[in-house]
Each structure stands twice: as C-alpha cells, then as structure tokens.
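Missing here: one protein chain of the complex. Every other protein chain is in place.
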C-alpha cells in the first residue's frame, strides 16, 4: 500500500484520538488529523477550534481554524476568549487533547514556533505561538514534525510552548496543573514520553525505516528500547482520508 | 400644585440627568427617575440597567431592572458581566451617572444598604449591595432617601457603597479613579458635595419646608449657607410622570 | 451524540447532594429556575452552600425551607415584591443563615473567574468599604467549610504602575458543585439558547462541575445548531436537560410569559408569617407530585394572562 508522508502522519495522529475526546485542532495537518478522527476512527469525538467553533458539521475541509466551514451547524460559534477559557477551565481541560505543529522540539516535548537564531535579531522568523503555547499549557497534546535533525534539537532557539520543561516534576512546579505532550508523530514513527523522567522515547516506527536512521535524524539521544513496528492501517482508512476528508488534496499536498 | 413626596423626589432627580448622559438605573424610585428623564427632560440620554439591558424602548414602567420590559428593542441585551465592565471601563465610566437608593448615608455620601446593628448579628437585615457598591465605585451618582434622622447618620452601621470615604482626597487614595456622589435627593430638598472637603451641603430646599426642620432630621451637622429654594417644576412635568411614566402608579404608590 | 434528557426529579437526585455548593440562575423577577427549586425542597436536600448574586424567589424559598446553611451573596430582594426577601431577612436576623456579602459585580467576577479557570480576578470596586473589611465567615468556619477560601478577598498593588501605589481587589473564583438555570430553549444534546438578558447564567454554568438546564422548549432536532453564535455554551458542558414549560413561574421568562404579580404579592404577605410560609410550601411544593400539579393550582386563566405577546416578550397591559 503506497502513501505519502502526510497521509501516514495524519492517520497515525488520528488514531490517537478516542471517542469522547475533545480535540483542539490547530492549522494544516492538524486540521486533517482532527477531521480524519471524526470521520473515521472516533465519530463521537468533538472537534474544537481555537477561534471559538465547537463541534461543527464539516462538509468540506477547512483551510484554517477561521474558515467559515468550521462555523456551520456547530454547537456554538463563540470567540477566542471562550475557547481558551475552556482549555483553562478545571472541569474541561482534562477532557481535551490538542494537535499541534512545531518547527523545533526538544527531548521534553517543549516546542518552538517562533524563530531560529536570536529572538531580537532572528535568522528565520516563524508565525509565533498562536494558540500553541496555551494548548500546551493546559491540555494533553500530540505534535507533528518532519523527522529532521534541525527539528529534534538539544536546545530550542526559543521555547514557545511548554512541554515537560526540564523533565521530572518541573512542569508541575512551574504551575501547570494538567496536560503535557503525549505523542510526537513524524514521517518515520511515533514517540511517547516516559512517565517518570518525562523524556521522549521511540514507541513505534514505520515498518520500512531503520531505527538507526531515525536516531541519525535527531540531535539528542533517544531511548529506542521500547520501540516496536507501528500498527498498519487499513486501505479503507486511507481511502476515507483521500476521498472524504480531503478529496481535492488541499492540505494533503 | 399638589404632589406626593415620591413625585417630588422623582422629578428632582430626573432633572439632574443631562442629554447624552448614560444613566445607570437601580430599582424602585430610581427606575421612575430614569424613565422620567428619558420621557421628559433629556430624551437623548441612554438608560442602562445593571442586568445588561441598554437603551430599550420602554412602553410600560419596569418593576425591576430584570423586568422583561427592559429587554424590548434595546441596543443590546447582555448580562451583568458586560454591564459592570462598562461601568469600570476607562472610556465609558465618566459618561455614566447612577441613581441609587440607600437605608443610611453619612456626610461623605457613603451608603449603607446592608444592615442595622452588628453585621454578624444584625437587628435589621437589608438586601445588600446588589450593584450599588459597584456603581458608587466607578461613576458619579445621585442618591434617594427619605429625610429622616436614622438615615442621615454620623456613622454607618455598614459601609456598603463608597462615597468620598473620609472626605478630601481619601476616595482617590483608596484607588477610585473617577466618580463619587453628586447629589442627594430627599422629600425635603437636594444636597450636593463640597468640591474640596467633599462634605454634604444643602443646595436646595422645598419651598414649603424650613431649613431648621431639615437639620433636625439629620444626625450630622450640615452646611446650609449655600441653600436656596428649589426650582419649581411645571404642571406638564407632573402630568407626564403621572400619565405616561407610571399611569397605574405601580411604583409611585 | 449523548441524549441528556431526563426527568427533573432524576436530575436533582443525581446531581444535587447534601452539603453541595450550588448556584441558581435568573435575577429577581426573571428566569428563576423555580421548578428545580421546588424539586430540591421536595427531595429534602440539606446543608447547601449557596452562591448568589441578586437572589430572589428561588433563594428565599430555599432559605425559608432550611435547605441552605450558608450563602455568599450580593443581594436578597425582589423589586417591589419584596424590598428585602422576607425569609432571607428573618433567617439572617435569627442566625439561621450564615451569610457573607459581596457586590453584584464581585459575585459576577467570581463566577467569571471560575469559568475561566483562574484562581482570582481583579476588580476596582469596594476598596475601603465593609465589603472589603468585614467578613461574614471567620477563619475557623472557613477552614471547616470546603467551599470557602482562606480569605474573603485580598488587595494588591498594580504591578504595572508601581510608582503610583494603585490598589486593586482580588476576588477568589467560584466553582459550584452544581448550577441550575432555566432557559427558553435547549436540545437533547445540551445546546442551550437564552433569549433577552443573560444575567450571570452563562458564567454560572461554565464555572460549575455539573450543569442542569430546565427549558421551555426542548428541540428534538438540530434547530439550535443553526445560528449557533446565539447559543450559550458548548453542549459538552451540560449534564441534564429537562423540558419544564412555565418552569420559572412565578418569575418571568422573556418571550414566553410574564411574572405573576398577584402570586408574588400574595407570597410577600405569606412570607411574613412562619406558619403561613410552611403552609405555602406544603400546598405548592410538598403536597404536589410534580410541577404539572403545581401549574394546575395556578390555574389556566392566570397562565393565559401571563403569556407574552410575540415580538414584545412580555404580556402587554396585564394588571401587575
């Protein structure tokens, strides 16, 4: 079965979503994964966009979390204030799982979406946090990145969104009452985080890649002792993604 | 021309309202005065209820700030949060004038609407602040009371709503950036506050009462050197109040 | 989609426990969740801690029936129908109810803070008043009551204008165990639409652990998903929806019916007398099986008088 990296990543992430999860969706591939979860794996999940749209009927894939397509037949069309307050709310935050992208990640799942180089004189400027820092602060989250050495770095150029900070209890000590990174999805595999030391480890890898190859594409050391081949997915899942989720390949390309 | 105390007080208070004032209206006689101002003296004023209704078309006198009659054809039907934030908002607070009732007042215009006796073991319990403390904290305000010694007291049993606190600059020092008592309307006259020392003085008195009689009905000393007879009001004004504002005398009685 | 419809008696027994903290929607003469109030009394729930901004009919009945032990409030009156709520006044004067006073803005901000998930919100009203300085609950009581914070409130300097010594009050947020509101419209999933003024209902719902919504119309289809910018909160926050037409009587429900002036005036007299109050509770609450039986007592002709004129939202010209 042939599939692209994006297709693979979308499906792997979508499978992390459970029925009754409330999914906080970012832009791009995150939108695809959330939509795929809802349309195929977990139809009872609720998709939630930071712009304030909750649980809409998605007839066409939205290009942004502010696309008018997220406003049709939603449970509520609110705004950013209401949406982020729900993330922070003590009765809802634990029910929410976010899907985020990043330019850089470190071994504790901290994310950079702001810049490369010095913040006040950057070589490359990225968009900035958007809602990423907030989702990472309050909820469990899944991250998407290409498996590249410049992305899996020892030290972030800028820490935009808090993962487990410096590991262990440091996230809790900083004042975060819940949440944290749960999974990292790349084109080559799936990483999770150790319950104790809160460091990233390789959980699953694509059948057609070498673990050594994954390690070479990371600046920091990663535990691979628990790694196993990733579960395959069905032709039906792939067809749903291609024919129903994004038939015009607006985000898949 | 014959009129009741309530009619007198309503009209005196209503005359304090200017066109383009935003009037924050409490319950009871305050509702009457605000409606009278809008229907007769200052049709360009905007009435604003703490429940969140702003500038409705009033076809029948509302019995409470939560009466459905304040929701018809308003500029907005919001809630208490929006309403009090408008009182506190730095661009709007100076445009607002509130009309409040009270059980007790002291010479600095501080109000008690909470209790008589010890707070934790009161002889008489009143409703409490409602929005009175907030309106008094943020905006200029007019107070209604009957001219009685037990109401004009040396020391409040409970300071619910801040006037000029202990006079002079004390209100400003406590952190209030604007507002304060502007007028006190009783069945016998109209009091204002000295610009410097912020103490209440008698500004106008009813033609048919003696100043001495007013003084006897107050526990504290009051400056009456600036007092003059109150401006008379027209038959037309009285008729508007009786025939249009509250034709069924729902609040006038 | 989870169907959240249940009977009122099931909702109350499932979500309101002895000793809970509770908050009820509405404001003085409008949209008090009265059917739910009667059901709480009927189920003989006790020891509640109540959070109230402007409490009126529902608050007075609960206090009068001994359901409430302690309350944090801003106001206890019902406009012309109770200059001070009578059973509330007597309970405070007798020492039967422990209260602590805030302002309406304070209570609103405390629900807002709870709904936002922050421990406190700042406010610039009430500095140097007795609302700041005088507590209703002492330190001992606060320690024993799980619904209370150590301090009633506190004050800090504005850290962004240190030189000026500007002080602001910080108010501790509220998260009620359960909030109950009466809405015009809801659907089986828990989408809720309020018409007219919202009062503090939305904040009360969003700050609560459990949310019960009684409503005039309960949609069986997805009508409320159209123009959903007018909905009050996401359906996943709601735990129970119950269709209870006239469920706010004798208070009003904008677009549906007016307040029942005659009933409120009658109640004001009855409430002055302990015995008469108890008879009232027996007649209208304890000796009826449910809210339909209550409405039978109110009678058809009164119900028809109160019906709102479409477009106006209230009953124009009716004798108040």
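We call the chains A, B and C, going by the order they appear; numbering starts again at 1 in every chain.
Everything below uses one rule, namely that contacts are C-beta pairs under 8 Å (C-beta built on N, C-alpha and C of every residue); 3 or more make two chains touch, one makes a residue touch a chain.
Note that the coordinates shown come from a computational prediction; the quantities given were computed from them, not determined experimentally.
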Out of all the chains shown, which come into contact with the hidden one?
A, B, C
Which listed residue (A:27, A:46 or A:147) would be found touching the missing chain in the intact complex?
A:27
Listed residues A:60, A:169, A:194 or A:210, member touching the removed chain:
A:60
Thinking of the whole complex, not just what is shown, which of B:68, B:88, B:129 or B:204 touches the missing chain?
B:88
Any idea which of A:109, A:131, A:167 or A:189 touches the chain not displayed?
A:131
Specify the residue from the set C:8, C:123, C:183 or C:213 that touches the hidden chain.
C:123
What subunit A residues would touch the chain not displayed?
27-28, 50-53, 59-60, 63-72, 77-81, 84, 87-88, 110, 114-115, 119-134, 137-138, 158-162, 165, 170, 174-177, 248, 250-251
For review purposes, identify every residue of subunit B that touches the missing chain, sorted by number.
22, 44, 46, 48, 54-55, 57, 71, 73-78, 85-93, 95, 138
Suppose we count only contacts with the excluded chain; which residues of subunit C make the list?
117-124, 149-151, 154, 156, 158-162, 166, 168, 170, 172, 194-198, 226-227, 229-230, 311
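Just so we're on the same page, only the chains that are shown with their structure count from here on.
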Components of the interchain contact network lacking subunit C
A | B
Subunit A to subunit C: how many Å between their CA centres?
40
Taking each chain's centre as the mean of its CA atoms, how far is subunit B from subunit C in angstrom?
27
Of all residues in subunit B, the ones touching two or more other chains
none
Do you know which subunit C residues sit against two or more other chains?
none
